[in-house]
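Just one protein chain is left out here, and the rest sit where they should.
Residue numbering begins at 1 within each chain, and the chains themselves are lettered A and B in the order written.
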Amino acid sequence: MTTGEIAELLNGKITGNANLEINSIGKIENAKPDQITFISNPLYEKYYGSTNAGAVLVSKDFKINNIRKEVTLIRVSDPYLSFLELIEKFDNENEEIETGISAQTSIADNVRLGDDIFIDDFVKIGKNSIIGENSKIYSNVTIDKNVLIGKNCIIYPNTVIFKNSNIGDNVIIHSGAVIGGDGFGQAKGEDGKYIKIPQKGSVKIDDDVEIGSNTNIDRATIGETIISRGVKIDNQVQIAHNVEIGEDTVIAAQTGIAGSTKIGKNCMIGGKVGIVGHIKICDNVIIGAATNISKSIDTPGIYTGYRGKPHRDDLKIEANLKKFLESN
Amino acid sequence: MTTGEIAELLNGKITGNANLEINSIGKIENAKPDQITFISNPLYEKYYGSTNAGAVLVSKDFKINNIRKEVTLIRVSDPYLSFLELIEKFDNENEEIETGISAQTSIADNVRLGDDIFIDDFVKIGKNSIIGENSKIYSNVTIDKNVLIGKNCIIYPNTVIFKNSNIGDNVIIHSGAVIGGDGFGQAKGEDGKYIKIPQKGSVKIDDDVEIGSNTNIDRATIGETIISRGVKIDNQVQIAHNVEIGEDTVIAAQTGIAGSTKIGKNCMIGGKVGIVGHIKICDNVIIGAATNISKSIDTPGIYTGYRGKPHRDDLKIEANLKKFLESN
Partner (left out) sequence: MTTGEIAELLNGKITGNANLEINSIGKIENAKPDQITFISNPLYEKYYGSTNAGAVLVSKDFKINNIRKEVTLIRVSDPYLSFLELIEKFDNENEEIETGISAQTSIADNVRLGDDIFIDDFVKIGKNSIIGENSKIYSNVTIDKNVLIGKNCIIYPNTVIFKNSNIGDNVIIHSGAVIGGDGFGQAKGEDGKYIKIPQKGSVKIDDDVEIGSNTNIDRATIGETIISRGVKIDNQVQIAHNVEIGEDTVIAAQTGIAGSTKIGKNCMIGGKVGIVGHIKICDNVIIGAATNISKSIDTPGIYTGYRGKPHRDDLKIEANLKKFLESN
């Protein structure tokens, strides 16, 4: 593919050689002359002077001091999104399409499987479960009974999905995730010993959700734990029983959300965040990494600090503390 | 089941219609007229005025301002515990009892299996292991050699239990848990490279323990890592080698306990707590969520804060800091 063809594909404007043959993509630090790379983050602009890439995707207003003839620029409105598009184009792996059902599986008689499905080795699927067309279930996955999985889903190896879970279309669940395990409910009896609270609800995961490796989403005690459309969850996240997460919210790794808490739409929750149970976080809240939230939040904005506060207050506390401590 | 029959079952006192037919349980916010729900937490009392539930379990001293004829009340001493009892009654799933041994397993010749056992597909059990009557081992579980599992245990899918583990009766282990993996022991050699310290001990889990999904309990270097009777552990908890946890202690999700630490009885450890190695926590200690403990605790009470302190001191620090910062 030539730089000219790439510029046309991405609706970009070319500066330099339009006939350069590009064979793959690369990182700006170590790309080769037959590769294309991109500059989106200003921190990476410094590499323009030294990159060996044959071509670079840059923004429309990218400024250059020293013109390098050997580097062809393609100006686009969003270099990063354009680069993502190219990644798919240049994916040379020629992935063959995996379909069919392995002979080494255990699929209950009345399971319903859609067309063009792939079921890998050592998968177990319990009775009454339904899996939509074009979904892929990889090796060593357990799908319990009465589970509904939509179309175009990918369930990676060693995942467990418990009974009555209801999973939409285009959902990706990464390895080692556990969906619909018992919530942690223990009632203290009169003798001081704990009695297990039966967990009789289920998990509902809407369309376009991605769930990271070794992440847990517990079933509700009664009712549903709800992960709404477009939610993206990273690895090692703990979502307790009866939690509800609103559309297009993203949650980074190692965050934990305790039981019955409701989180709004379009929130961004950093890594290692802790959120107590039975509170509400409104829409459009950003929570910084390693922040703990113990009260409901009803104002959009950024919250940070060990005891999560509005970010401005948190910065002020840090500055005041610093001033005080330096004067002592 | 009628409200009258329920009241009799729970030894409760009825106010309203004793002949109302109740078919299932529900949450107070969205229960239907043929459902029963409960009010235990005062925060939920506000729903009394609007619930569509046919019946509500309430405490003996529950006060109502506006009597609603369409809602039958059943007064009991502990509405929550009574509700748990009802959950089991109304569990309409009619779970068939799973027993038998799948043909798609790998069970060593001299494994001993109790009566009424269930072993699901793709389970591997190593030699000399013993599993007690009425226990259930679900799909894709690996049980290593010389493992002892008691009666009435449930081992959920994709769990791994390593050699020489000794597990009591009525133990529940959730999916993805790893019991008896090597402790993390690395000795620095003279050349600066680490030498793996052999982990030759084992894990002992007593009766009535519950262990959450993707939780790890490492084997001892020498001797045993001990989880005592009645301990309840949530998801994604890390218990290092040679840790000992006393009876009826509960540990919430994402907590980590470093090597050789001993924790007493009846402790409550919140989520995301970190406890360093080689210390002792006495009985009846409560540790708040996201608290870090770096020294032994020998006085029962509540401990909170980034650098875990007695809760009263922690609150005072917060208050003083606030006062100071507001005056600056």
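As a convention for this text, a contact is a pair of C-beta atoms (placed from the backbone, for glycine too) under 8 Å apart; a residue touches a chain by one contact, two chains touch by 3 or more.
Note that the coordinates shown come from a computational prediction; the quantities given were computed from them, not determined experimentally.
Peer 1: Can you work out which residue in A:Tyr47, A:Tyr80 or A:Phe118 touches the chain that's missing from view?
Peer 2: Going through A:Tyr47, A:Tyr80 or A:Phe118 one by one, A:Tyr80 is the residue touching the chain not shown.
Peer 1: Taking the entire complex into account, which one of B:Leu81, B:Ile131, B:Cys153 or B:Val178 touches the absent chain?
Peer 2: Checking the options B:Leu81, B:Ile131, B:Cys153 or B:Val178, the one contacting the hidden chain is B:Val178.
Peer 1: Which of these, B:Lys46, B:Lys60 or B:Lys196, touches the one chain of the complex that we don't see?
Peer 2: B:Lys196
Peer 1: Given that one chain is not shown, which residue among B:Thr3, B:Ser129 or B:Gln254 touches it?
Peer 2: Only one listed residue reaches the unshown chain, and that is B:Gln254.
Peer 1: I need the residue numbers on subunit A that touch the omitted chain, in ascending order.
Peer 2: The list for subunit A reads 25-27, 30, 43, 80-81, 84, 87-88, 91, 102, 104, 120-122, 138-140, 156-158, 172, 174-176, 208, 210, 212-214, 230, 232, 234-236, 248, 250, 252-254, 266, 271-272, 289-290, 306, 318, 321, 324-325, 328.
Peer 1: In the whole complex, what residues of subunit B lie against the chain that is missing from view?
Peer 2: Residues 104, 106, 122, 124, 140, 142, 158, 160, 176, 178, 181-182, 184, 186-187, 189, 192-198, 200, 214, 216, 218, 222-223, 236, 238, 240, 254, 256, 258, 274, 276, 292, 294, 306-307, 316-317, 320-321, 323-324 of subunit B touch the chain absent from view.
We take it that only the chains that are shown with their structure count from here on.
Peer 1: With centres defined as the mean C-alpha position, give me the subunit A-subunit B separation in Å.
Peer 2: Computed value for the inter-centroid distance: 28 Å.
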